[in-house]
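What you see is the complex with one protein chain gone and the rest in place.
And now, chain A:
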Amino acid sequence: MSIFSKYEGLASALSAVTADGGRNPFNVVIEKPISSTVGLIEGRETLLFGTNNYLGLSQSPAAIEAAVEAARAYGVGTTGSRIANGTQGLHRQLEERLCTFFRRRHCMVFSTGYQANLGTISALAGKDDYLLLDADSHASIYDGSRLGHAQVIRFRHNDADDLHKRLRRLDGTPGAKLVVVEGIYSMMGDVVPMAEFAAVKRETGAWLLADEAHSVGVMGEHGRGVAEADGVEDDVDFVVGTFSKSLGTVGGYCVSNHAGLDLIRLCSRPYMFTASLPPEVIAATMAALTELENRPELRVRLMDNARRLHAGLQAAGLRTGPQASPVVSVILDDVAVAVAFWNRLLDLGVYVNLSLPPATPDQHPLLRTSVMATHTPEQIDRAVEIFAVVAGEMGINRAA
(Lines give C-alpha, C1' and ligand atoms only; values in the text may rest on other atoms or scores of the structure.)
Protein backbone atom coordinates (compact mmCIF):
# COMPACT_ATOMS: atom_id res chain seq x y z
CA MET A 1 0.00 0.00 0.00
CA SER A 2 1.41 3.37 -0.98
CA ILE A 3 1.98 6.05 1.62
CA PHE A 4 0.00 8.29 -0.74
CA SER A 5 -3.05 6.02 -0.97
CA LYS A 6 -4.91 8.16 1.58
CA TYR A 7 -4.83 10.95 -1.03
CA GLU A 8 -6.63 8.99 -3.72
CA GLY A 9 -9.75 11.10 -3.22
CA LEU A 10 -7.68 14.25 -3.61
CA ALA A 11 -6.01 12.86 -6.73
CA SER A 12 -9.34 12.09 -8.36
CA ALA A 13 -10.71 15.52 -7.42
CA LEU A 14 -7.67 17.12 -9.07
CA SER A 15 -8.10 14.89 -12.13
CA ALA A 16 -11.71 16.03 -12.40
CA VAL A 17 -10.57 19.67 -12.35
CA THR A 18 -8.11 19.10 -15.20
CA ALA A 19 -10.22 16.49 -17.07
CA ASP A 20 -11.30 18.63 -20.02
CA GLY A 21 -7.81 19.82 -20.76
CA GLY A 22 -8.08 22.56 -18.15
CA ARG A 23 -5.12 23.87 -16.24
CA ASN A 24 -4.18 22.88 -12.73
CA PRO A 25 -5.44 26.02 -10.98
CA PHE A 26 -2.97 25.56 -8.15
CA ASN A 27 0.02 25.47 -10.44
CA VAL A 28 -0.25 28.66 -12.47
CA VAL A 29 3.15 30.19 -13.15
CA ILE A 30 3.50 33.95 -13.31
CA GLU A 31 6.62 33.91 -15.44
CA LYS A 32 7.47 37.52 -14.79
CA PRO A 33 5.70 40.51 -13.30
CA ILE A 34 5.60 43.33 -15.85
CA SER A 35 4.20 45.71 -13.22
CA SER A 36 2.15 45.30 -10.06
CA THR A 37 -1.01 44.83 -12.16
CA VAL A 38 0.25 42.91 -15.21
CA GLY A 39 2.19 39.63 -15.30
CA LEU A 40 3.40 37.31 -18.00
CA ILE A 41 1.42 34.04 -17.86
CA GLU A 42 1.73 31.40 -20.61
CA GLY A 43 3.75 33.98 -22.52
CA ARG A 44 0.85 36.47 -22.53
CA GLU A 45 0.47 39.74 -20.70
CA THR A 46 -2.27 39.04 -18.19
CA LEU A 47 -4.19 41.36 -15.87
CA LEU A 48 -3.45 40.37 -12.28
CA PHE A 49 -6.60 40.30 -10.16
CA GLY A 50 -5.53 37.66 -7.70
CA THR A 51 -2.37 38.71 -5.87
CA ASN A 52 -3.66 40.45 -2.69
CA ASN A 53 -0.94 43.04 -3.41
CA TYR A 54 -3.43 45.73 -2.35
CA LEU A 55 -1.23 48.82 -2.59
CA GLY A 56 0.98 47.46 -5.37
CA LEU A 57 4.00 47.81 -3.10
CA SER A 58 5.63 44.51 -4.13
CA GLN A 59 6.96 46.57 -7.05
CA SER A 60 7.71 49.73 -5.06
CA PRO A 61 10.97 51.29 -6.35
CA ALA A 62 11.75 52.59 -2.85
CA ALA A 63 11.30 49.13 -1.32
CA ILE A 64 13.38 47.52 -4.06
CA GLU A 65 16.22 50.00 -3.49
CA ALA A 66 16.07 49.48 0.26
CA ALA A 67 16.30 45.71 -0.25
CA VAL A 68 19.30 46.02 -2.56
CA GLU A 69 21.12 48.33 -0.16
CA ALA A 70 20.39 46.11 2.83
CA ALA A 71 21.59 43.00 1.00
CA ARG A 72 24.85 44.78 0.13
CA ALA A 73 25.32 46.03 3.67
CA TYR A 74 24.16 43.02 5.70
CA GLY A 75 24.04 39.97 3.38
CA VAL A 76 21.06 37.97 2.27
CA GLY A 77 20.16 35.75 5.24
CA THR A 78 20.14 35.35 8.99
CA THR A 79 20.77 31.58 8.87
CA GLY A 80 18.75 30.83 11.96
CA SER A 81 16.27 31.82 14.61
CA ARG A 82 16.55 34.84 16.85
CA ILE A 83 16.43 32.69 19.96
CA ALA A 84 19.25 30.40 18.84
CA ASN A 85 21.33 32.59 16.57
CA GLY A 86 20.64 36.11 17.74
CA THR A 87 18.59 39.16 16.93
CA GLN A 88 19.96 41.57 14.38
CA GLY A 89 19.67 45.32 14.68
CA LEU A 90 17.25 45.41 11.76
CA HIS A 91 14.81 43.10 13.56
CA ARG A 92 14.69 45.54 16.46
CA GLN A 93 14.28 48.51 14.12
CA LEU A 94 11.36 46.87 12.35
CA GLU A 95 9.66 46.04 15.66
CA GLU A 96 10.12 49.62 16.84
CA ARG A 97 8.72 50.94 13.55
CA LEU A 98 5.64 48.76 13.92
CA CYS A 99 5.16 49.85 17.55
CA THR A 100 5.19 53.46 16.39
CA PHE A 101 2.85 52.81 13.48
CA PHE A 102 0.31 50.91 15.60
CA ARG A 103 0.82 53.11 18.71
CA ARG A 104 1.47 50.00 20.77
CA ARG A 105 4.23 49.29 23.24
CA HIS A 106 5.27 45.79 22.20
CA CYS A 107 5.84 43.97 18.93
CA MET A 108 7.04 40.56 17.83
CA VAL A 109 7.97 39.93 14.23
CA PHE A 110 7.53 36.47 12.68
CA SER A 111 8.88 35.03 9.45
CA THR A 112 5.45 34.74 7.79
CA GLY A 113 1.90 35.85 8.50
CA TYR A 114 0.88 32.22 8.87
CA GLN A 115 3.48 31.78 11.59
CA ALA A 116 2.35 34.99 13.30
CA ASN A 117 -1.10 33.48 13.88
CA LEU A 118 0.31 30.06 14.67
CA GLY A 119 2.86 31.50 17.09
CA THR A 120 0.64 33.94 18.97
CA ILE A 121 -2.55 31.89 19.21
CA SER A 122 -0.83 28.65 20.25
CA ALA A 123 1.22 30.44 22.92
CA LEU A 124 -1.45 32.82 24.27
CA ALA A 125 -4.18 30.24 24.80
CA GLY A 126 -2.85 27.53 27.12
CA LYS A 127 -4.18 24.22 28.36
CA ASP A 128 -6.74 25.62 30.77
CA ASP A 129 -7.90 28.45 28.49
CA TYR A 130 -10.60 28.77 25.86
CA LEU A 131 -10.17 29.93 22.29
CA LEU A 132 -13.28 31.30 20.59
CA LEU A 133 -12.86 31.36 16.83
CA ASP A 134 -15.03 32.81 14.10
CA ALA A 135 -16.38 29.90 12.04
CA ASP A 136 -14.84 31.36 8.85
CA SER A 137 -11.37 31.78 10.34
CA HIS A 138 -8.30 31.45 8.15
CA ALA A 139 -6.44 28.12 8.21
CA SER A 140 -3.57 29.70 10.15
CA ILE A 141 -5.95 30.45 13.02
CA TYR A 142 -7.36 26.93 13.06
CA ASP A 143 -3.83 25.52 12.85
CA GLY A 144 -2.73 27.79 15.70
CA SER A 145 -5.57 26.38 17.77
CA ARG A 146 -4.39 22.84 17.03
CA LEU A 147 -0.79 23.61 17.91
CA GLY A 148 -1.87 24.92 21.31
CA HIS A 149 -3.75 23.07 24.00
CA ALA A 150 -6.73 25.30 24.69
CA GLN A 151 -10.34 24.18 24.30
CA VAL A 152 -11.57 25.54 20.97
CA ILE A 153 -15.11 26.78 20.41
CA ARG A 154 -16.43 28.21 17.12
CA PHE A 155 -18.99 30.97 16.89
CA ARG A 156 -21.08 31.95 13.89
CA HIS A 157 -19.32 34.10 11.34
CA ASN A 158 -19.26 37.83 12.17
CA ASP A 159 -22.00 37.27 14.77
CA ALA A 160 -21.12 39.02 18.05
CA ASP A 161 -24.40 37.91 19.66
CA ASP A 162 -23.53 34.29 18.94
CA LEU A 163 -20.11 34.82 20.52
CA HIS A 164 -21.80 36.37 23.54
CA LYS A 165 -24.04 33.32 23.89
CA ARG A 166 -21.05 30.96 23.79
CA LEU A 167 -19.11 33.06 26.30
CA ARG A 168 -22.15 33.02 28.57
CA ARG A 169 -22.08 29.21 28.50
CA LEU A 170 -18.54 29.46 29.89
CA ASP A 171 -19.57 31.68 32.81
CA GLY A 172 -17.80 30.56 35.95
CA THR A 173 -15.37 28.32 34.04
CA PRO A 174 -11.75 28.99 35.03
CA GLY A 175 -9.22 29.96 32.36
CA ALA A 176 -8.74 32.92 30.04
CA LYS A 177 -11.07 33.32 27.07
CA LEU A 178 -9.33 34.52 23.91
CA VAL A 179 -11.59 35.64 21.05
CA VAL A 180 -10.08 35.66 17.55
CA VAL A 181 -11.58 37.64 14.67
CA GLU A 182 -10.26 38.87 11.33
CA GLY A 183 -10.50 42.43 10.02
CA ILE A 184 -11.43 41.48 6.48
CA TYR A 185 -12.22 37.84 5.74
CA SER A 186 -10.08 36.67 2.86
CA MET A 187 -12.60 34.50 1.04
CA MET A 188 -15.60 36.83 0.73
CA GLY A 189 -14.01 40.17 1.55
CA ASP A 190 -16.54 40.89 4.29
CA VAL A 191 -15.54 43.17 7.16
CA VAL A 192 -15.82 42.30 10.86
CA PRO A 193 -18.23 44.43 12.95
CA MET A 194 -15.32 45.12 15.29
CA ALA A 195 -17.19 47.56 17.55
CA GLU A 196 -19.78 44.86 18.31
CA PHE A 197 -17.07 42.35 19.21
CA ALA A 198 -15.30 44.99 21.31
CA ALA A 199 -18.52 45.52 23.26
CA VAL A 200 -18.83 41.79 23.96
CA LYS A 201 -15.19 41.68 25.03
CA ARG A 202 -15.73 44.56 27.47
CA GLU A 203 -18.85 43.03 28.91
CA THR A 204 -17.46 39.53 29.38
CA GLY A 205 -13.84 40.22 30.27
CA ALA A 206 -12.56 38.10 27.38
CA TRP A 207 -9.35 38.91 25.52
CA LEU A 208 -9.58 40.01 21.89
CA LEU A 209 -7.11 39.21 19.11
CA ALA A 210 -7.72 40.74 15.67
CA ASP A 211 -6.00 39.36 12.60
CA GLU A 212 -5.83 42.45 10.41
CA ALA A 213 -3.85 40.73 7.62
CA HIS A 214 -6.17 41.96 4.88
CA SER A 215 -7.22 45.26 6.48
CA VAL A 216 -3.99 46.97 7.54
CA GLY A 217 -3.02 49.49 4.88
CA VAL A 218 -6.58 49.22 3.61
CA MET A 219 -8.91 50.53 6.34
CA GLY A 220 -8.71 53.23 8.99
CA GLU A 221 -7.62 56.84 8.59
CA HIS A 222 -3.97 55.88 9.10
CA GLY A 223 -4.26 52.38 7.65
CA ARG A 224 -4.19 50.59 10.99
CA GLY A 225 -7.14 48.42 10.05
CA VAL A 226 -10.76 47.86 11.06
CA ALA A 227 -10.11 48.49 14.76
CA GLU A 228 -8.92 51.99 13.86
CA ALA A 229 -11.79 52.53 11.43
CA ASP A 230 -14.30 51.54 14.15
CA GLY A 231 -12.55 53.53 16.89
CA VAL A 232 -12.03 50.52 19.16
CA GLU A 233 -8.27 49.97 19.08
CA ASP A 234 -8.06 50.11 22.90
CA ASP A 235 -10.34 47.07 23.12
CA VAL A 236 -8.16 44.94 20.85
CA ASP A 237 -5.51 43.31 23.02
CA PHE A 238 -3.47 41.83 20.19
CA VAL A 239 -3.26 42.78 16.53
CA VAL A 240 -1.75 40.16 14.24
CA GLY A 241 -0.87 40.91 10.66
CA THR A 242 1.27 40.17 7.67
CA PHE A 243 3.73 41.99 5.45
CA SER A 244 2.68 39.95 2.44
CA LYS A 245 -0.50 41.83 1.53
CA SER A 246 -0.50 45.65 1.64
CA LEU A 247 3.24 45.86 2.37
CA GLY A 248 4.19 43.64 -0.57
CA THR A 249 6.96 41.60 1.11
CA VAL A 250 6.79 38.61 3.46
CA GLY A 251 6.62 38.17 7.23
CA GLY A 252 4.15 38.70 10.06
CA TYR A 253 3.80 40.41 13.41
CA CYS A 254 1.85 40.75 16.62
CA VAL A 255 1.56 44.11 18.41
CA SER A 256 0.10 44.72 21.85
CA ASN A 257 0.22 46.97 24.88
CA HIS A 258 0.55 43.95 27.16
CA ALA A 259 4.12 43.56 28.42
CA GLY A 260 3.57 39.80 28.60
CA LEU A 261 3.97 39.63 24.83
CA ASP A 262 7.74 39.56 25.30
CA LEU A 263 7.45 36.31 27.26
CA ILE A 264 5.83 34.73 24.23
CA ARG A 265 9.21 34.93 22.50
CA LEU A 266 10.35 32.16 24.81
CA CYS A 267 7.43 29.79 24.38
CA SER A 268 6.13 30.31 20.85
CA ARG A 269 7.49 27.46 18.79
CA PRO A 270 6.78 29.02 15.36
CA TYR A 271 8.88 31.99 16.54
CA MET A 272 11.64 30.03 18.25
CA PHE A 273 12.32 27.25 15.79
CA THR A 274 12.47 28.92 12.41
CA ALA A 275 14.86 31.26 10.63
CA SER A 276 14.22 34.95 11.22
CA LEU A 277 13.49 37.43 8.45
CA PRO A 278 16.48 38.27 6.24
CA PRO A 279 17.87 41.85 6.04
CA GLU A 280 16.61 42.68 2.54
CA VAL A 281 13.03 41.72 3.45
CA ILE A 282 13.14 43.81 6.63
CA ALA A 283 14.54 46.83 4.78
CA ALA A 284 11.95 46.53 2.00
CA THR A 285 9.17 46.17 4.57
CA MET A 286 10.24 49.32 6.41
CA ALA A 287 10.40 51.24 3.12
CA ALA A 288 6.94 49.96 2.18
CA LEU A 289 5.63 50.97 5.62
CA THR A 290 6.93 54.49 5.03
CA GLU A 291 5.02 54.57 1.74
CA LEU A 292 1.89 53.23 3.39
CA GLU A 293 2.12 56.02 5.98
CA ASN A 294 3.01 58.83 3.57
CA ARG A 295 0.65 58.01 0.71
CA PRO A 296 -2.89 57.82 2.14
CA GLU A 297 -4.14 58.44 -1.39
CA LEU A 298 -3.29 54.79 -2.12
CA ARG A 299 -6.03 53.70 0.28
CA VAL A 300 -8.52 56.08 -1.31
CA ARG A 301 -7.71 54.76 -4.77
CA LEU A 302 -7.85 51.16 -3.54
CA MET A 303 -11.36 51.56 -2.13
CA ASP A 304 -12.52 53.45 -5.26
CA ASN A 305 -11.22 50.54 -7.32
CA ALA A 306 -12.86 48.00 -5.01
CA ARG A 307 -16.23 49.72 -5.43
CA ARG A 308 -15.78 49.91 -9.20
CA LEU A 309 -14.99 46.19 -9.48
CA HIS A 310 -17.74 45.12 -7.06
CA ALA A 311 -20.38 47.25 -8.81
CA GLY A 312 -19.16 46.18 -12.27
CA LEU A 313 -19.38 42.48 -11.50
CA GLN A 314 -22.83 42.89 -9.99
CA ALA A 315 -23.98 44.89 -13.03
CA ALA A 316 -22.70 42.03 -15.19
CA GLY A 317 -25.26 39.82 -13.43
CA LEU A 318 -22.79 37.97 -11.23
CA ARG A 319 -23.32 37.15 -7.58
CA THR A 320 -20.65 38.67 -5.36
CA GLY A 321 -19.81 38.96 -1.68
CA PRO A 322 -21.84 41.43 0.38
CA GLN A 323 -19.43 44.36 0.61
CA ALA A 324 -17.09 46.26 -1.69
CA SER A 325 -13.67 45.58 -0.24
CA PRO A 326 -10.29 44.78 -1.80
CA VAL A 327 -11.36 41.13 -1.96
CA VAL A 328 -14.32 40.70 -4.30
CA SER A 329 -15.52 37.15 -4.81
CA VAL A 330 -17.86 35.90 -7.49
CA ILE A 331 -19.96 33.12 -5.99
CA LEU A 332 -20.88 30.16 -8.17
CA ASP A 333 -22.88 27.02 -7.48
CA ASP A 334 -21.01 24.31 -9.29
CA VAL A 335 -17.33 23.35 -9.08
CA ALA A 336 -17.12 22.26 -12.75
CA VAL A 337 -18.60 25.59 -13.88
CA ALA A 338 -16.20 27.49 -11.63
CA VAL A 339 -13.22 25.60 -13.05
CA ALA A 340 -14.32 26.23 -16.65
CA PHE A 341 -15.03 29.90 -15.88
CA TRP A 342 -11.61 30.34 -14.27
CA ASN A 343 -9.84 28.72 -17.26
CA ARG A 344 -11.70 30.90 -19.72
CA LEU A 345 -10.81 34.08 -17.77
CA LEU A 346 -7.16 33.15 -18.00
CA ASP A 347 -7.51 32.39 -21.73
CA LEU A 348 -8.85 35.92 -22.16
CA GLY A 349 -6.13 37.53 -20.06
CA VAL A 350 -7.43 37.84 -16.49
CA TYR A 351 -5.85 36.00 -13.58
CA VAL A 352 -8.03 35.44 -10.49
CA ASN A 353 -8.01 32.81 -7.73
CA LEU A 354 -10.15 29.71 -7.92
CA SER A 355 -11.26 28.78 -4.40
CA LEU A 356 -12.97 25.47 -3.85
CA PRO A 357 -14.88 23.95 -0.93
CA PRO A 358 -14.17 23.08 1.85
CA ALA A 359 -11.82 26.11 1.87
CA THR A 360 -14.80 28.38 1.15
CA PRO A 361 -17.79 29.28 3.32
CA ASP A 362 -21.12 27.55 2.59
CA GLN A 363 -19.66 25.00 0.16
CA HIS A 364 -19.74 27.38 -2.81
CA PRO A 365 -16.85 27.60 -5.27
CA LEU A 366 -15.54 31.13 -5.65
CA LEU A 367 -13.72 33.15 -8.27
CA ARG A 368 -11.84 35.31 -5.85
CA THR A 369 -10.47 38.59 -7.11
CA SER A 370 -8.33 41.09 -5.30
CA VAL A 371 -8.03 44.66 -6.41
CA MET A 372 -5.09 47.04 -6.14
CA ALA A 373 -4.60 50.77 -5.71
CA THR A 374 -2.43 50.58 -8.84
CA HIS A 375 -5.14 49.16 -11.11
CA THR A 376 -6.35 51.77 -13.56
CA PRO A 377 -10.10 52.24 -14.09
CA GLU A 378 -9.57 50.93 -17.63
CA GLN A 379 -7.97 47.72 -16.31
CA ILE A 380 -10.90 47.17 -13.96
CA ASP A 381 -13.44 47.83 -16.70
CA ARG A 382 -11.59 45.43 -18.98
CA ALA A 383 -11.62 42.71 -16.32
CA VAL A 384 -15.35 43.23 -15.71
CA GLU A 385 -15.99 43.07 -19.46
CA ILE A 386 -14.13 39.75 -19.70
CA PHE A 387 -16.08 38.39 -16.72
CA ALA A 388 -19.31 39.41 -18.49
CA VAL A 389 -18.24 37.76 -21.75
CA VAL A 390 -17.43 34.47 -20.02
CA ALA A 391 -20.63 34.58 -17.94
CA GLY A 392 -22.56 35.11 -21.18
CA GLU A 393 -20.76 32.22 -22.90
CA MET A 394 -21.56 29.96 -19.99
CA GLY A 395 -25.12 31.22 -19.58
CA ILE A 396 -24.76 31.93 -15.90
CA ASN A 397 -25.38 35.65 -15.66
CA ARG A 398 -28.54 36.45 -13.80
CA ALA A 399 -30.84 39.06 -15.24
CA ALA A 400 -28.78 42.21 -14.77
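To be clear about the criterion, a contact is a pair of C-beta atoms (placed from the backbone, for glycine too) under 8 Å apart; a residue touches a chain by one contact, two chains touch by 3 or more; residues count from 1.
Just so we're on the same page, contacts and distances are computed from a predicted model.
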UniProt names the one chain left off this complex as which of "Acyl carrier protein", "Ectoine/hydroxyectoine ABC transporter ATP-binding protein EhuA", "Formate dehydrogenase subunit gamma" or "Ferric oxidoreductase domain-containing protein"? "Acyl carrier protein"
Taking the full complex into account, find the residue in A:R23, A:R92 or A:R154 that is in contact with the omitted chain. A:R154
Contacting the left-out chain: of A:H91, A:H138 or A:R166, that is A:R166
Of the candidates A:T120, A:S145, A:S215 or A:T249, the residue in contact with the absent chain is A:S145
Absent-chain interface residues of chain A come out as 130, 135, 145, 151-154, 156, 166, 169-170, 357-358, 363
